[in-house]
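First up is the structure itself, then whatever we jot down about it.
Our next item is subunit A:
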Amino acid sequence: MAEQAIDRSKMKVSDEVAIQISNMNKWYGQFHVLRDVNMTVHKGERIVICGPSGSGKSTLIRCINRLEEHQSGDIIVDGTELTNDLKNIDKVRSEVGMVFQHFNLFPHLTILENCTLAPIWVRKIPKREAEETAMHFLRKVKIPEQANKYPGQLSGGQQQRVAIARSLCMKPRIMLFDEPTSALDPEMIKEVLDTMIELAEEGMTMLCVTHEMGFAQAVANRVVFMDKGQIVEQNEPREFFNNPQSERTKAFLSQILGH
Partner candidate 1 sequence: MTSVIPFVRNEMLPEKEPPLRERGVVHWMRQNLFSGPLNTVLTLLGLAVLLWVASHVLPWLMHSVWNASSLTECRDIITQRFGEGATGACWAMVKERWHQYLYGFYPMDLYWRPNLAFVLMFVAIAPVLYTSLPRKMLWFTAIYPALTFWLLWGGSVWTPVVAMLGFVILALIFRALVGKLGVPVSAGIGVVVAALWWMFAQGPVSDALQAAIPLSITTVDSDQFGGFLLSIVIGVTAISASLPMGILLALGRKSDMLIVRTLSVGFIEFIRGVPLITLLFTASLLLQYFLPPGSNFDIILRVIILVTLFAAAYIAEVIRGGLAALPRGQYEAADALGLDYWQAQRLIIMPQALKISIPGIVSSFIGLFKDTTLVAFVGLQDPLKGITTIVRADINWKGIYWEPYIFAGAIFFIICFGMSRYSMWLERKLKTDHR
Partner candidate 2 sequence: DTLADVKARGELNCGVNVGLTGFGAPDANGNYQGFDVALCKAVAAAVLGDASKVKYLPTTGETRFTALASGEVDVLIRNSTWSFQRDTDLKFDFVAVNYYDGQGFMVKKDLGVSSAKELDGATVCIQTGTTTELNLADFFKANNMSYTPVNVADDSEGQRQYLAGACDVYTTDASGLAASRATLPDADNHIILPEIISKEPLGPLVRHGDNNWGDIIRWTYFALVAAEEYGVTSANVADMATSTNNPEIKRLLGAEGELGKMLGLDNEWAKRAIAASGNYGEIFEANIGSATPIKLARGLNALWTQGGLQYAPPFR
């Protein structure tokens, strides 16, 4: 990451609250996965979430767009509270984009169709217009020439970039990333991280579960460390890496960076 001069000046954090999580708890059956999570995300923040496997990172960000239901506490996304009301859920989902570890592109549709599907059917945008937007974002992730291929014909890194473009086509205000690079070969990781950095530079609010510490240091304005379903420590990256406070964070960092 260091090779690239990252322009942090553009990454402004506003005072507006994008996501407000308060006293949120979640259980899988008997198992308490998320415990009293409190978190406020402001517009424009780039938050990296890290922590050992099974600590509930994925669950946390999946709760934010209601892929999982939480059992107590509140989640307010962009002013909309996530309750059982389907309308609210729809609203939140169309404002929050999500990128998965395994891309989850639709293999039976071309890249372009992948990108225009949701705008056309959810946002009811005319096809022509949706395609223009899609091409815009595909250009942005640097694969406009693949528009008419099928996902199966692309490499992992390209697929993940398409997945990002697909989310962007819905013009979300917030982007969630769940280990977007961990299923990729080393050569491809960089392509994807570059795209994410670019997004960050444009001021997108981002929550990103990742173990790419280089990325965290370069882009994040806050690193959240989770363990056993709780937020154990959070801080701005430099402090977090150089001066971790809790014992668990120290142990975790020594493991991760020791590699």
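A quick word on the picks: all candidates are chains of the complex that A comes from, given by their letters.
Keep in mind that, in the parts below, a residue touches a chain if its C-beta (ideal position, glycine included) is under 8 Å from a C-beta of that chain, and two chains touch if they have at least 3 such contacts; residues count from 1.
All values reported here derive from a predicted model rather than from experimental measurement.
The candidate from 1 or 2 that touches subunit A somewhere in this complex is 1. Those residues of subunit A that touch candidate 1 in the complex are listed here as 65, 67, 90, 93-94, 96-98, 100, 102-108, 117-118, 121-122, 150-153, 166-167, 170.
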